[in-house]
Every structure is written in C-alpha cells, then in structure tokens.
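Here the complex is missing a single protein chain, while all its other protein chains stay put.
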Amino acid sequence: MIELKHISKRFGDLVVLDGVDFEVRQGETVALLGPSGVGKSVLLKHINGLIHPDAGEVWVDRMKVGALKRKELSRLRSRIGYVFQNGALFDSLTVFDNIQLGITDEAASEDEVYCRDRVRQCLDHVNLPPETAHKYPAELSGGMRKRVGIARAIAGQPTYLLWDEPTSGLDPVNADIIDSLVEKLDDELGVTSVVVTHDVRGAFRVADRIALLRDGRIRAMGTPAELRASTDPAVQQFLERDLTIPVAH
Amino acid sequence: MESHSVTLDVRRLVGRFSLRSTSHVGRVSYLLLEMARAVPEWRIWMPRMFEQASNVGYGSLFIVGLTAGFAGAVTSLQAGYQFTGSIPVYFAAGVIVESIILELGPVLTALVLAGRIGARYAAELGTMRVTEQIDALESLGRSSVSHLVLPRVIAGTLMLPVLVVFADLVGIGAGWVAAKGSLEMTNADFTYGAQYFFKTWDLWYSMIKAFAFGLAITIVPCYMGFSTQQGAEGVGRSTTAAVVSASVLILFLDAALAKVLLKT
Partner (left out) sequence: MDLYYKQELKVGVIVIVAVTVLVTGLLWLSGRTIGAGSTVTVPVRFSNVSGLQPGDPVRISGVKVGRVANVVLEDVGNVTVYLEVSRANRPRTDAKALVASLDFFGEKYVDYVPGNASDVLRDGQVITGQREVAITETATNLTSRAADALAGVQTLLSERTAEDIHRTLVAVERTLNVVARLGEGPTVGELRETLGAVQRLAVRMDSTLAKPDIGKSLDQVDEIAASMKEMSDGLGKATTSLGSILEKMDRGQGVLGRAVNDSTLHDDLHETLVALRKLLDDVRERPGRYVNVKVF
C-alpha cells in the first residue's frame, strides 16, 4: 500500500506539487496521467524517497519513508522497482551488469548461475534477444535502452513497481508487450504498480484506477469507467483526444 | 525591505555567500559521515576500489614521472646557479633531495592528480547525477556512497602516497643526473649532501602530506560531482569547481601541515 498524504514540493519559486493526496492499494495498478511538466516524475520519486517532500508524508507498507533509517530505506527500496523515464542505465557497465545490479537480493546476486538465468529471463520479458546482454548502453537504441531499464527494475522481483512512461518511444508492438508485462506482473505476482503514462489507451487497458495530476494536485481519481463518466472539463479534455481515435475506427 | 540595486547589495551578497559556504560544509560533513558508515560494506567497495586504484596508479605514472623529473632537474640546475663560490657542492644535493621530498614531490603530484583524477571523478559522478544513474542506483536499494564514492576516495588516497614515492624517486634521480652534469658533483658528494640534511621524519612527513592530499583530491571532486545540477553545463561547472577547489585545498593543506608538523 502506497499513501501520499498532502505532499507539497517546490523547486525554488516553482510549485510543482501542492498538497497531493494519492493512494494505491495493495495489488492495484494505478495509471497516473497529466500534461508534460506537471510533476508526475517528481511525484513518483517521492514514493521511494529519491525526493523528499517539503510538507506532507509518504507511507509505503505502513512505513513512513522520510523517517526510515539508512538500512531500512535501502531494504524498502530494494522491494520497489523504478523504471526511469530515460532509462538511466549505468553507461560504464554492460547490459548484463546493469540487470545484475537490479538483482537486489544479496545472496542471489552472488550466485552466478542464478544471475545468468535471471538476466536472460528479464531480457526475454521485455522482448530483447539474449545477445543484448554483452552490449553497452551506448550501443543500444532509445527503445532498447528503455526496455533494459525495465528489465533491471523487475530483475529483483519487487513487490512494488513505479513505471515512468514505460511505453513512450516504443513502437506499438513493443508498447503492447510492455503493457502485457505490466498486466502479467499484476495478475500473476500481485505486484502493486503506479504507471505514469501519456498513452491514455494503454492506461485504460492496464489500470485498475486512473489518476489525473493537474496544477499540483490530483484533479480526479477513479476507475476507468468513473473517469470516462466524469463531467470535469479538464478530465474530458485530457481523455477526449486519445479516446476518440479508437471510436473513429 | 526594499532595495534599489538588489544585486549590488553587499550585505545580501555576503549573506548569500556565507549561507552557501555553510551549506557546503554541512553537505561535505554529511558525505563524510555516509562514507564512514559505508566502510563496513567492503564487499561492495573493495573490488571497485581495486579497479579505480589500478587505473589511478598506472594511468598517472607517466605524467607524475614527467613532472617530478623536470622538477628535480630544474631544482638541481637552479641550485647550481645559486650556489656558486664558497658554498660546497654537496649543499646543493641536500637542497635538491629535501625540496623534492618535502615539497615538490607531494605537492606537484597532488596538483597533477587533482587535474587528472579530480576532473575525472567530478565529470563521471556529475554525468551519473544528471543522467539519473545515481538515482537509479539508490532506487535499487544500493548505496551510491559505497558503490561510487568510497572506491574512488580509497583508491586515490591509497595511490597518492605510492605515486609520491615514485615522484620522489624520479625527481631525485633526475636532480642527481643534472647535478652531475652541471655542478660537477660526484656520486659521493651527492650521497653525502643528501644524507647530511636528511631526517627520517622528512619522509614520513612527505607520506602524511600525500595521504592528506589524496583525501582532498578525491573527496572534493566526488562531492562536486554528486551535487551537479543542470546537464552538460552543470557537469562542466562542477568539474572546473572540483579541480580549482581541490588545488586550493592542496595549497592550504600544504601550509597548514607545514605549520603543524614541522616544528624544528
């Protein structure tokens, strides 16, 4: 369970989050929508403590993230997979080493056989060939990098996954594969996910609930059906463009 | 309070400057604390440390040797130029050996390495910061201090004394050769002069200096790299800041250590 209680965050004079209340139940997948630059990534980074709020509290698994000791925070983080918007791969390491660093369990990460198997498995999940393992991030395309980032995030078998635009920059086939992966992790392993996305159609497909971030607050939050039924013009405006396309087909 | 020329308000500038310096001190102390805490995680930093150490050690041999060699030869030539007439030649040997061991060896090596590895560390960590690699490491529950900072700091601090020994060796050797050529000094003269002025403490002092400089030229750039902001320009800025402040710190430590440790 993830709870954000009245989070405020500003960078200098720019107020990004202004009293955000946000809750993700155990095993649920929540899609977070919002215009570019509204603070979705910032919100996501609050969840695993990469950014500290100016005001408000973040609770994960009934633990207050800001009050955790070094060791406890590190243990919590190893259970939260984070897919970075730009991949954030370690560029001095091969794909193999990148994914191996994602295996957060200490005993497992020292078992070479397990690591090799797990890396191949994760690459397979994101539809990358095993040969990719020996390449460096600089030798990969943007979409491949993004998928290696996803493979790294899931390698440690986390119970929470924070996805920052996992499908942007991917072709429709691979975007579908990633969406399926989100669904599969949710259904089979009971992973709790927050998916930041601009792909409204994907969001409607994978999410149990959808939240819309606007002007530093959660403007609306509910099941896809509830959101579609919303009369809020801001919500309608945001959903309209994308959702009208499949209707037109 | 309204002020017409905000940017030129001295009180405000001083206030901002001291605030910023104080917060630097605070954050460096925090980094030091984190480093101390990460020391028990040797299984993580040890292998990375060896990688860094072999890079720093072998990669710097040439430039350190070159610098020390020239410094030794020039000291020797200038000593010969100044010590003419009534002063016996072996004095020059003492001057060459002592100035290399006490000052030129450690300080030149540290300054060269501040440029070489200080810049490198700041740029590496700065790039990792702006491309979110450090965040990525943290997000995996891994300590960026024990993965990135500690290996670099320990490698540099371990390797600097090694390189200073090398610099002393090359510097004295070059000084010796130059002295034989230009001062008509015999090997016996050189040995005699070197031993005449030498105290055992001098070499330990040189090593203590190297150790302190090693800490300075690794911790400062790592800190600068860690606090990088704003993309490629930010990386450039923190690299420059790292080299400049590490060099200034070396000179400052040089003076401070001389004051504290050289009581005659």
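Should a chain be cited, it is by its letter among A and B, assigned in written order, with residues numbered from 1 in that chain.
Please note the rule applied: a residue touches a chain if its C-beta (ideal position, glycine included) is under 8 Å from a C-beta of that chain, and two chains touch if they have at least 3 such contacts.
Note that the structure is predicted; figures quoted are calculated from it, not measured.
K.L.:
Check the whole complex and report which displayed chains the hidden chain contacts.
P.N.:
B
K.L.:
Considering the complete complex, identify which of B:M35, B:A53, B:A123 or B:L249 is in touch with the unshown chain.
P.N.:
Only one listed residue reaches the unshown chain, and that is B:A53.
K.L.:
Of B:V162, B:L183 or B:I219, which residue touches the hidden chain?
P.N.:
Of these options, the touching residue for the absent chain is B:V162.
K.L.:
In the full complex, which residues of chain B touch the absent chain?
P.N.:
47, 50-51, 53-54, 57-58, 88, 97, 158-159, 161-162, 165-166, 168-169, 191, 194-196, 198, 200, 203, 207
Everything below uses one rule, namely that only the chains that are shown with their structure count from here on.
K.L.:
Report the inter-chain centroid distance for chain A and chain B in whole angstrom, where each centroid is the mean of the CA atoms.
P.N.:
A distance of 42 Å separates the two centres.
K.L.:
State the interface residues of chain B toward chain A in the complex, per the touch definition above.
P.N.:
Going by the criterion above, the answer is residues 37, 128, 131-133, 135-143.
K.L.:
Report the residues of chain A in contact with chain B in the complex, numbered from low to high.
P.N.:
Interface residues on chain A, with respect to chain B: 45, 48, 50, 70, 73-80, 82, 84, 86, 88-91, 101-102, 104, 152, 156.
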